[in-house]
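Below is one structure, written out as structure tokens; the observations come after it.
For this view, one protein chain was removed and the others were kept in their places.
Right after this comes chain A.
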């Protein structure tokens, strides 16, 4: 998941290293660092904005390590779902339990179905569904698609994936 973090550094040499070390130790991927050296806080500290990618379970460790290093954390904002994909399902989508198909994704905790379009032209005809799945990260999206692939195979549904996704 992607996390934005506002921190404050003391205006002495070596502070940035102390701020970035915990991220590296927790294998977080640093996306941006904005160092507002001109904008001092009332506490005379330097505000820094970080955006990083990390596993949800690492956030508390990162926060603890930053605090250990004497870094003040002002705000942590999570952008939970940042990967999104449309998938088309064709077959007896409804008769084979569409709620159950959605639940399989939703119960993962790292991905969920956020939109659904459905077309049922006739009782004995194939129905078609377009579902939008949001996931915490790329890897999680692939895990969700693997689950959907298994469900589709079990229910004899044709799963049509976007061209830029490894099918």
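Methods note: contacts are C-beta pairs under 8 Å (C-beta built on N, C-alpha and C of every residue); 3 or more make two chains touch, one makes a residue touch a chain; residues count from 1.
Definition applied: contacts and distances are computed from a predicted model.
Think of the chain that is not pictured: of "YeeE/YedE family protein", "Pyruvate ferredoxin oxidoreductase", "Homoserine dehydrogenase" or "Acetyl-CoA decarbonylase/synthase complex subunit epsilon", UniProt labels it "Homoserine dehydrogenase". Within the complete assembly, A:88 is the residue of A:51, A:88 or A:147 that touches the hidden chain.
Interface note for the absent chain: among A:24, A:41 or A:119, the touching residue is A:119.
From the options A:17, A:34, A:74 or A:158, the residue with contact to the unseen chain in the full assembly is A:158. Considering the complete assembly, chain A touches the hidden chain via residues 86-88, 90-91, 117, 119, 121, 125-130, 158, 160-163, 167.
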